[in-house]
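I am attaching a structure below and will ask some questions about it afterwards.
Complex shown without one protein chain; remaining protein chains in place.
Naming follows writing order (A, B and C), and every chain is counted from residue 1.
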Amino acid sequence: MINTKQKIPVGILGATGSVGQKFIELLTNHPWFEITALAASERSSDRPYKEAVNWFMQSPIPPHIAQMLVKRCEPDLDCKIVFSGLDASVAGEIETEFRQAGYIVISNSRNHRFDHDVPLLVPEVNSKHLEIIEHQKNGKGMIVTNPNCSTIGLVLALKPLMNNFGLESVNVVTLQALSGAGYPGVSSLDIIDNVIPFIRGEEEKMETEPLKILGRYGNGVIENCKLKISAQCNRVPVINGHLECVSVKFKQKVLSGDIIKAWQEFSGDPQKLDLPIAPLQPIHYFEEPNFPQPKFCRTLDKGMAVSIGRLRECPIFDYKFVILSHNTIRGAAGGAILNAELMYKKGYLD
Amino acid sequence: MINTKQKIPVGILGATGSVGQKFIELLTNHPWFEITALAASERSSDRPYKEAVNWFMQSPIPPHIAQMLVKRCEPDLDCKIVFSGLDASVAGEIETEFRQAGYIVISNSRNHRFDHDVPLLVPEVNSKHLEIIEHQKNGKGMIVTNPNCSTIGLVLALKPLMNNFGLESVNVVTLQALSGAGYPGVSSLDIIDNVIPFIRGEEEKMETEPLKILGRYGNGVIENCKLKISAQCNRVPVINGHLECVSVKFKQKVLSGDIIKAWQEFSGDPQKLDLPIAPLQPIHYFEEPNFPQPKFCRTLDKGMAVSIGRLRECPIFDYKFVILSHNTIRGAAGGAILNAELMYKKGYLD
Amino acid sequence: MINTKQKIPVGILGATGSVGQKFIELLTNHPWFEITALAASERSSDRPYKEAVNWFMQSPIPPHIAQMLVKRCEPDLDCKIVFSGLDASVAGEIETEFRQAGYIVISNSRNHRFDHDVPLLVPEVNSKHLEIIEHQKNGKGMIVTNPNCSTIGLVLALKPLMNNFGLESVNVVTLQALSGAGYPGVSSLDIIDNVIPFIRGEEEKMETEPLKILGRYGNGVIENCKLKISAQCNRVPVINGHLECVSVKFKQKVLSGDIIKAWQEFSGDPQKLDLPIAPLQPIHYFEEPNFPQPKFCRTLDKGMAVSIGRLRECPIFDYKFVILSHNTIRGAAGGAILNAELMYKKGYLD
Partner (left out) sequence: MINTKQKIPVGILGATGSVGQKFIELLTNHPWFEITALAASERSSDRPYKEAVNWFMQSPIPPHIAQMLVKRCEPDLDCKIVFSGLDASVAGEIETEFRQAGYIVISNSRNHRFDHDVPLLVPEVNSKHLEIIEHQKNGKGMIVTNPNCSTIGLVLALKPLMNNFGLESVNVVTLQALSGAGYPGVSSLDIIDNVIPFIRGEEEKMETEPLKILGRYGNGVIENCKLKISAQCNRVPVINGHLECVSVKFKQKVLSGDIIKAWQEFSGDPQKLDLPIAPLQPIHYFEEPNFPQPKFCRTLDKGMAVSIGRLRECPIFDYKFVILSHNTIRGAAGGAILNAELMYKKGYLD
């Protein structure tokens, strides 16, 4: 048995929401972290979690979590780290309060992503950005964010291309899963036998977040990378797994074999440090002409790997290809946990 | 009562298939045409249509059609025109035989689309191409084709842009309906809770067919237009209605208001000639941010109109927008019937 | 042109909800009724309907309705009849207020269905029950209700059996459509790749409402019929159309041919009086082994007919069969309109 007394106590903000539930599912039996506090909106507080939540994960609620009393989102929780799955309408202020009170805030919300002293972290891509935390003066704690669920697959696919060949422009059209809209989210009446070519705010996130993530850190400043991105976002009747049709223009002539090699060999700190939730191989390339598909690829490598396929030349850009990543694991709760694991190994949690 | 004796007798090749069924549905009660022959593969021949077909249109089989005996696809059918919904594996040869025997072949199959003397016809876009028929020497009859179901929405949207502003390049990513794959087509096990980023041959069609359709006719020759097109095609769990996310680069600076105006004012021969199946207005522009959607827009104007929405500037191209068209009506049987109606009014059927 | 000045002015309570929208769709161009007032909850009031509603019918909002100002549900509306699609949480009291103020309330809500002086009306089945209105003393107006969407198909199928053969017991298991849960109703995350074997309150309604509807009226009293009914209700991923698997035990030995004959010959006041929204034939029997199906049968006869199929002997009961009816047309708004039409023709609206 693991001695749970030595585990780091963590709390979950927005514990009853869809990201909150995923945090609980993924953190159960985590080797380093132990859930010691659950917090949610006033409506849920002071009730046992089991009664406060409309649980819809596939695995049942872990028994000790089911009985835990839900608290309010106030900075008096008995834990060191808080994972935030709060709605953006309240996340900004609450997360700031927790940082000021000394908590380490690992946030999945968009509010602080563009704060100049907050890293927008994807450990395989820009672990060096973590250093900017030392410049966070706004309280005794710290805030680290992970990107939007549709951004994550894209930056993981682009990073090795940028490193090896240089990128000029990226066009992306998404087919995004329903779980990305939270719960209850999209009405069944709106999406069965239908697709919706619009997700509020999504295209703006995809066109800006990669610039910070792929940017360069130095002297306390993250400098955005130069890259033109255009995004069109669609909602499709898929439960989990965002598919993205991408076209890229390089800064030089590139062979397709070299692109695939760059993807397959891509690896970062999570792999070097053997982080518990990290995928063994961040990017899997499929040779089958009709892959990747959400249903078959989304849970690859615990849902933390990105699947790519259909690399082919493009009459307008240089190449086009298809990306698939799990939006609530790699793109939300799992990504945030990976951030916390990186911080643990790098000594930020001491 | 219409005097059916004066109607033009038409036959349907591939009458039991999905396009064949749609031909029957749309031609029932047609003011000019009357179905007098049904033909299909050997397996179906010599049986009453009702028994040979696995009918899955929403309206029931018209009673007089139900009793009609299915013939083989041999050029001894009692009719003047044949509408062909044949599978591409057999369509090429059979259609040639019918032309040689003097039939007017209105084909929905891909086989003859790029024959140098065969028009690839979209009446609102290139009705002048019909004149090339006079150069068809290969038999006493003639062949006219309509484009692939994913091409049709695109060329209707592009034509007014090309006419008014000039086009340089077009990037398109599709979300295509299941009925485009025929019947039984895509297994439910493959597509529920899934999307498939691949449709065999589809991207090639979308990148080449518009060049001929948008090309210029003169002196017996259709000259392809100069335009770079890149297509990525996806299958989604929608019954009918292809959605397309398009980005375009113009030859000049264009205002968005002028684009919308060009679409809304676009009209062609089918509208001028008041063809029975023609949409009153070929292109409808939606101001709602989340439109067009397959479920709500596919049957607009009898399923023959194209819906467009979400026009906005693009960081890479000039503009991006979304197109929706009904793939089995405008994109297949209805499009072919419109071709026949145009030919009737232009005197080609005399 | 119809002289709309002579039409009866009607209002819609709960006009922004799913039943309210269906009322608007079905009443547009009605020969006898004209929508002159729309009312909804406070949140929607004083706004143009177009802005207050999240319209999701397939046809667009009729233009004159789109501009109409939504009022509160208070009995000062400019109309004679109100069609109520109110939520049961508020319908009871509001409908009572309208009756007291002299309005004719045609309600689709459950609150007054079991009031001893309120008819639970299905015009083909129990039009005589309408006479009980004369005993309504509670105000100057009147209230008439129609049954739950899952009850309606059942009682229409049972009535001719009861009349011809006598019924002892009925077992029914439903597969109910999503639109029955209103909008937004069931989350897509809950129902894609799933069915839910529970609909709150539904089984109770199915086991009790038929007893009143099939009961006998005399001397100001509706006497419930004697019949044992057992219901199990399931939600399935179908947009419209409730399917019901029924087993029945008769009071005598019956031949299957006689059952089918009884269904096919069944007809009532709506057919005799030629009511505008009435189906030409209330019950259609299908011989195909795999019919009726929601997708192909729900819109039969304007969505007002019931489809039945698969009649066969039962090892436990006498016979089993399958029923299909459109839940938001025959089972809600269309059923209520049929009630109003019957009342018009019977002189109750003078």
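Worth pointing out:
As a convention for this text, a contact is a pair of C-beta atoms (placed from the backbone, for glycine too) under 8 Å apart; a residue touches a chain by one contact, two chains touch by 3 or more.
Here the structure is a predicted model, which means the values were calculated and not measured.
When the full complex is examined, the chain removed from view is found to touch A, B, C. Within the complete assembly, B:237 is the residue of B:237, B:292 or B:335 that touches the hidden chain.
Contact with the chain not shown here comes from a single listed residue; of C:126, C:150, C:171 or C:328, that residue is C:171. Contact with the undisplayed chain is limited, among B:97, B:115, B:131 or B:193, to B:193.
Touching the missing chain, out of B:184, B:201 or B:289, is residue B:184. In the complete complex, the hidden chain is touched by one of C:84, C:126 or C:247, namely C:247.
Contact residues of chain A toward the unshown chain are 56, 58, 192-193, 295-296, 299. Although one chain is not displayed, its contacts with chain C can still be listed: residues 169, 171, 173, 175, 193-198, 200, 207, 228-230, 232, 234, 236-239, 243, 245, 247, 289-296, 309-310, 314-317, 320, 322.
Of the residues in chain B, those that touch the hidden partner chain are 56, 178-179, 183-193, 237, 239.
By our rule, only the chains that are shown with their structure count from here on.
By the residue-number overlap criterion, the interface of chain A with chain C counts as same, with over half of its numbers used by both chains.
Mean C-alpha positions place chain A and chain B at a centre distance of 43 Å. Chain B and chain C have Cα centroids separated by 41 Å.
For chain B, the set of residues touching two or more other chains reads 193, 295-296.
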